[in-house]
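Note that this complex is displayed minus one protein chain, with the remaining chains in position.
Think of it as A and B in the order they're written, each chain with its own count starting at 1.
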Amino acid sequence: MMRKINLSLLITLNLTLLTACASTPSAEPYIKILTSDKQNVHVDAWRITNADLGITPDIPWSVTKTTLRGGEQEGVDIITINNGKMKIVVIPTRGMGVHTVKSGDITLGWNSPVKQVIHPKFINLHDRGGLGWLKGFNEWMCRCGLESAGHPGEDQFINNTGDTAKMNLTLHGKIANIPASQVHVIIDKKPPYRIHVRGRVDERMFFGPKLELWADISTTPGSNTLRFDDLVTNHGHFPQEMQLIYHANYGPPILEKGSKFIAPTKRLTPFNANAAKAVATADTYLAPTPGFVEQVYCYYPLADKDGRVTVMLHNAAADKGIAMSYPISQLPYLTQWKNTAATKTGYVTGIEPGTGFPYNRKVERKFNRVPKVEPGKAKRFTLDVSILHGKDAINSTAKKIAAIQGNTKPQIDTVPPDID
Amino acid sequence: MMRKINLSLLITLNLTLLTACASTPSAEPYIKILTSDKQNVHVDAWRITNADLGITPDIPWSVTKTTLRGGEQEGVDIITINNGKMKIVVIPTRGMGVHTVKSGDITLGWNSPVKQVIHPKFINLHDRGGLGWLKGFNEWMCRCGLESAGHPGEDQFINNTGDTAKMNLTLHGKIANIPASQVHVIIDKKPPYRIHVRGRVDERMFFGPKLELWADISTTPGSNTLRFDDLVTNHGHFPQEMQLIYHANYGPPILEKGSKFIAPTKRLTPFNANAAKAVATADTYLAPTPGFVEQVYCYYPLADKDGRVTVMLHNAAADKGIAMSYPISQLPYLTQWKNTAATKTGYVTGIEPGTGFPYNRKVERKFNRVPKVEPGKAKRFTLDVSILHGKDAINSTAKKIAAIQGNTKPQIDTVPPDID
Partner (left out) sequence: MMRKINLSLLITLNLTLLTACASTPSAEPYIKILTSDKQNVHVDAWRITNADLGITPDIPWSVTKTTLRGGEQEGVDIITINNGKMKIVVIPTRGMGVHTVKSGDITLGWNSPVKQVIHPKFINLHDRGGLGWLKGFNEWMCRCGLESAGHPGEDQFINNTGDTAKMNLTLHGKIANIPASQVHVIIDKKPPYRIHVRGRVDERMFFGPKLELWADISTTPGSNTLRFDDLVTNHGHFPQEMQLIYHANYGPPILEKGSKFIAPTKRLTPFNANAAKAVATADTYLAPTPGFVEQVYCYYPLADKDGRVTVMLHNAAADKGIAMSYPISQLPYLTQWKNTAATKTGYVTGIEPGTGFPYNRKVERKFNRVPKVEPGKAKRFTLDVSILHGKDAINSTAKKIAAIQGNTKPQIDTVPPDID
């Protein structure tokens, strides 16, 4: 029995590694199955360390599985990667989102008014006029998608009788509130000993999308960088619309009065009239400002010669920051969400690479920003996030972004697009 | 304590047997309580075999209780009856539906794009314009009902202030997404040693219906037939509308190009304009056809001299099939749902005896197809399903149906009814 499982697993794994992780050595990585709908497995608590595998003796790391208890977090799975330098808290139960990343005195994440890690069984996405998603929103990294990823409101779809019907989309889609049905911890036994937490999240429905997300969050021992390497597969028979936005959210210490966002920019458009008023100061941040109404900016970024976008957010002193880097071909649009409201309201900014902007899908479709996945095919999304400690790290990233910008003068729109 | 429980159980049981299973010997059957809200019982895993009871030494059978783990199936109860010939997989957590039945090379069931057995806590029936039911739909036999059983859309009801108000009905009602609150395995110790899985599903609400389904799925060791013997009781004070459709769904190997559906028919009406176009070929099936839009046909069946309807679905070679047989007085209407779409979309046909057709309840009410259950009374529904192995079994069933049809020429409508 065990042999059979291991064999079939290795086959699955190797296939996945071949498509998703071409740069990772595929020989005999360590695999632990924490959740599997197919093998009827759900592990409550578990832990592994470098010592258990007899590798990286000078860098102590661990991966720990725990389960949250109490109230609306009862039964939520948590996997914590401590790579010796960073602690990455993954939430398989909430669509493989990442709650926080901590490295020294830098935390990626924010202080949301939502304190618990809410189990999806307590979320009604249709609540509050389609804003029910906000009841659970407190992650550093929360994927929006997959059938839709933007604002709530009516859009059309084809129903079971083949007719065009109306449905109410809900804010930022479903994927962040679907528990992963398969969760593996995979550790490469060869340098650089990459540690993966990988999970499958199904967004499937009869007479609806048959989308599958294989989310992979990984890092290497001692590193300040983590990587998202996600595959979205269409298991349907026809091309399938999909949307994906990486809603990465930052509060203090990276966000503060005078923090700065730097992105290589071809064009910048305010999301709406409110954002338009402050477009001139899009790149800088206010202190917590009671009554501040969110300002959202739509960026068309520039890429380097390898086709990669690099953006940075750093604090006022320019000695703490983060950089996000990814292929422009995968995530051609970038949204900056400024919500520098009162601390108790949620002082936060979202830096959000995406397949589109967060307008309602019908708007995105009109502007040709809703890609389709061909049947049986997958779209891959990779995103590196680096924690920047100290002025040098920030300066060198700033230079890199300046080099991408080069002499290109960004087009700054002062009015929002006509979305009607 | 045990004595008390057993006594009260036997009383309950005997009453139930008297009303629901008049043909079953009632003396001292074996009883196992797997779930009981009243006794605060929920058994995670359990198994019994013929050897345990010292009966049917030549026919090894078993009943096994397991619990699914992982993702959206976490905590779903499964009871598998292996009667020595057939494996019947019952899902108490999904309203006592039956996921699959396997007998030799025949499987009752289908390959839905929904792969997991989704726990109702992850289903929002109001999603997607009232089509949320489709997120969990992958059973062979899925009951639709009880307050409503048909298409979504607005219907009226009496609210708490005594006023006529509007509510949005959701597709196929609630019963398939309500976990059973009491589940018993009952095994007769006298021939033919019938094995029952019986569960109580409550569809109750203050200022709403007080309906109770006691669902009974049974078979005998070595048999190719299983039986549904369901009681729907109105625990309210007033007559209560109810709807029940046995949504039995078939894919390969019974469904294939050239498969045939045979029903003794008084009248056949296409459900809508799309179905009307193909009414002449209602009884035969296409191969998987990408882009196929569901065709639904409404049958007014004929019964034999005992008042029973028998219908059959068989494959192209007429050597694999199923027959369904039931009293016409209980289930006077029959719906055939043809969805011979692409395999990945869901290649399936539903053969659906019901108290009515699957139009929205307001349509059904207009056509007097919404029965009422008197207060304190129950309606009984019995349905035998036989797996037909080989040409002989199919031929003899065909003859039986032909005899019911006799010289009655069916009325075939070419236009759908005026439902507005």
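What we mean here is this: a residue touches a chain if its C-beta (ideal position, glycine included) is under 8 Å from a C-beta of that chain, and two chains touch if they have at least 3 such contacts.
These figures come from a predicted structure and were not determined experimentally.
Undergrad: For the chain not shown, which residue from A:161, A:272 or A:405 touches it across the whole complex?
TA: A:272
Undergrad: Can you tell me which of B:46, B:238 or B:367 touches the chain that was removed from the display?
TA: In the full complex, the listed residue that touches the missing chain is B:238.
Undergrad: Just one of A:115, A:190 or A:257 touches the chain that is missing; which is it?
TA: A:115
Undergrad: From the list A:129, A:307 or A:376, which touches the chain that is not on show?
TA: Of all options in A:129, A:307 or A:376, contact with the hidden chain holds for A:129.
Undergrad: Need a quick check: the contact residues on chain B for the chain that isn't drawn.
TA: Looking at chain B, the ones touching the missing chain are residues 35-42, 75, 120-121, 124-126, 157, 159-162, 165-168, 178-182, 202, 204-208, 210, 235-238, 375.
Undergrad: Name every residue on chain A in touch with the hidden partner chain.
TA: 66, 68-74, 112-116, 121-122, 124, 126-129, 131, 134-135, 137-138, 272, 274, 290-291, 293-294, 341-346
Here is the rule we use: only the chains that are shown with their structure count from here on.
Undergrad: Could you please state the distance in Å, as a whole number, between where the Cα atoms of chain A are centred and where those of chain B are centred?
TA: Spacing between the chain centres: roughly 42 Å.
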